[in-house]
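A single protein chain has been removed from this complex, and every other one stays in its place.
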Amino acid sequence: MSATIISLPDQSTARIPKRNYLTQENGILSWLLTQDHKRIGLLYLMSITMFFFIGGALAGLIRLELLTPQSDLLAADTYNKVFTMHGIIMIFFFLVPSVPAVLGNFFLPMMIGAKDLALPKMNLASWYFYMAGGILALWAMITGGVDTGWTFTTPLSTHYVNTNVVTTGLAIFIAGFSSIFTGLNFIVTIHKMRAPGMTWFRLPLFVWSNYAAAVLMVLGTPVLATALILVVLERVVGIGIFDPTKGGDPLLFQHLFWFYSHPAVYIMILPGMGVISEVVSTFSRKRVFGYTAVAFSSVAIAVFGFFVWAHHMFIMGISSYAALVFSLLTMLVAVPSAIKIFNWAFTLYKGSITFETPMLYAFGFMGLFTIGGMTGVFLGTTGTDIHLTETYFVVAHFHFVMVGGMLMAFLAGIHFWWPKMTGRMYPEKISQLAALITYIGFNLTFFPQFILGTLGMPRRYAAYPAEFQVLNVFSTAGATVLGVGYLLPMLYLTWSIKYGKIAGDNPWQATGLEWQTQSPPLTENFAEMPVMDHEAYDYEWLERQKEKEVASVG
Amino acid sequence: MSEPNHNERHITSPTVYFAVYVALLAGVGLTILASYHNLGIFNPILALAISIAQAGLVVLFTMHLKDSSKATVLSVGCALFILMILFGMVFMDYYSRAWGSW
Partner (left out) sequence: MSDSTAIAHGAAAGTHHEHPPYLRHHFESVDQQTDASNFAMWLFLLTEVMFFGGLFTVYMIYRNWYYPAFSAASHQLDVMLGGINTVILITSSFTMALAVWCAETRKKSGLVAMLVVTFLLGVVFLGIKGHEYKEKWDKHHFPGASYSVQAFVNPASDPLQVNAQGKPLAPLAPDMAARTEMYFCLYFAMTGMHALHMLIGMGILIFMIFRARAGAYTEGHSAYVNYFGLYWHFVDIVWLFLFPLLYLINRH
């Protein structure tokens, strides 16, 4: 791992530019009332990190409880609340907004050469909605919690539990606005704010995948809102729409809920895939293989994503004919996902690969996401699903996709763009170590759960038969390692804000427009309006640019 | 590019609005009238068809979708498509539940 592409300015003379978006204005109000997409991105980064560690602490409690077969650390009903809040916080307050609202907010306008998102006020409003929803959810958790699971499945949520379903439902409803606002903003920005010369097929793939995710946010989230409003109405005034005794059908809730929540997994993973495209290209010094195919596969995932939701309901009582159709359509989604994986692999082929931290995370993503995706096919097959559903196999599957895939992508992105956000490098050696620890910890935590699931250990129980203990101990041990893997970046990234090496404009020699301006960027992003006169990922163009600079200085 | 009036969009004349208005009123009359005649299965179909036609008029002319950018037209089409997926696939489940298992 000696080869590196990092090129930093001479540290003895380099300075962080005096005028940048961080120094533009001072004081707490300049942050709370900012309309600068970069500052809003940072506000999101801080709040998301907070929710991530709350959700992570809850995950720690779950794993500790599962260390022993009996329900001893937590009472069974407390355990229900803990895994529910873990799911709600991680999904609605970390995974859904993570890459779009932090990295997308920060970099999407810069990548297309715009000064800001099209609707800066709405962008700020989205953060306030997010915080309002998040605080309400935390308040619901502190004042008694909720134990329906993050899916709010009826009639459990409407009739059988007596916890803070209404408060939590409203919290997610409010947070939904933040998601809609971000998505809407992205779509408008990508359509209307591109710099001269920035045609659709010159857009970085990060922009394409965020666009696809934004479409899902805009069209999916309102249906979740309908579903949640109906649950709230059911609990508050008993309208009976999901109540069998009044002629309602509890399964209808699941149709509406999964109509959003299946596409929601693509809201979570697509922006992450965009990060991986950027990282893989940059650290193998090659244009992404099959650019057009990768771009359209994002759109295809978004479209197919709306056709498959009932695979979450195979054993719930939908008609077996519908199950057949949904099962077949589910297989279809594997195609565009595989297109991405294969194209990244071909990008690596004959590239000059280097192994900086973002690339390590990207490798982690590719391996783990593939396993997660393939096991998804098992679950999408109606026959195997009957055996595997509601077992730890499902838990392992979506954690491979969400934690192994999405979280790895998020960390890859954070490390990749950290120099641009702060103007300073993170410490390379320790971060490579952290990436490695995360990878080992992750596999140790979640691989045993596949085995547990096939052996038949059901999910969502505080106690389990004693013969499952060995694998659960592995899993809990892995979670500890994983926790260290996540704490480390938190610490050294904070450290690097002050003490990191000065990064200069383009430490990775990357081609995106965001790298062709100072770090940290100006409030208006570019000193003058950039003109896009080359294709995306054109490393030869970058070489020529550098030669020109040398010539003009010389 | 004609410089000063560049942002003056195409202004729809009140005559167009009025024509749409009259058409909508006629549509309402027709819907009510039709609902008092026994057309069998066509009662709800006709009512929905009239509603869709009315909505189409409003969207195209009153809301100027006809003069909007391609992106807007495409987005509207995309949303309607996804809406049909929601309707269609939920109904597919409910309809085929009656067939029992195989």
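Observations on the structure shown:
Per-chain residue numbering starts at 1, and chain names A and B are given in the order in which the chains are listed.
By our rule, a contact is a pair of C-beta atoms (placed from the backbone, for glycine too) under 8 Å apart; a residue touches a chain by one contact, two chains touch by 3 or more.
Just so you know, these numbers come straight off a predicted model, no measurement behind them.
Between the chain not shown and the residues A:62, A:125, A:138 or A:239, the one that touches is A:239. Shown as candidates are A:230, A:421 or A:513; the residue that touches the absent chain is A:230. Chain A residues in contact with the hidden partner, per the touch definition given at the top, are 114-120, 122, 180, 184-185, 187-189, 191-199, 218-223, 225-227, 230, 233, 237-241, 246-249, 252, 255-256, 259, 524, 529.
Although one chain is not displayed, chain B still touches it through residues 1, 3, 6-9, 11-14, 17-18, 20-21, 24-25, 27-28, 31-32, 35-39, 43-44, 47-48, 50-51, 54-55, 58-59, 62-63, 68-69, 71-72, 75-76, 79-80, 82-83, 86-87, 90-91, 94.
Going forward, only the chains that are shown with their structure count from here on.
Chain A and chain B have centres, each the mean of its CA atoms, that are 36 Å apart. The touching residues of chain B, counted against chain A in their complex, run 71, 75, 78-79, 82, 85-86, 89-90, 92-94, 96-99, 101-102.
Across the complex, chain A meets chain B through its residues 187, 191-192, 215, 219, 223, 252, 255, 259, 306-307, 309-310, 318-322, 325-326.
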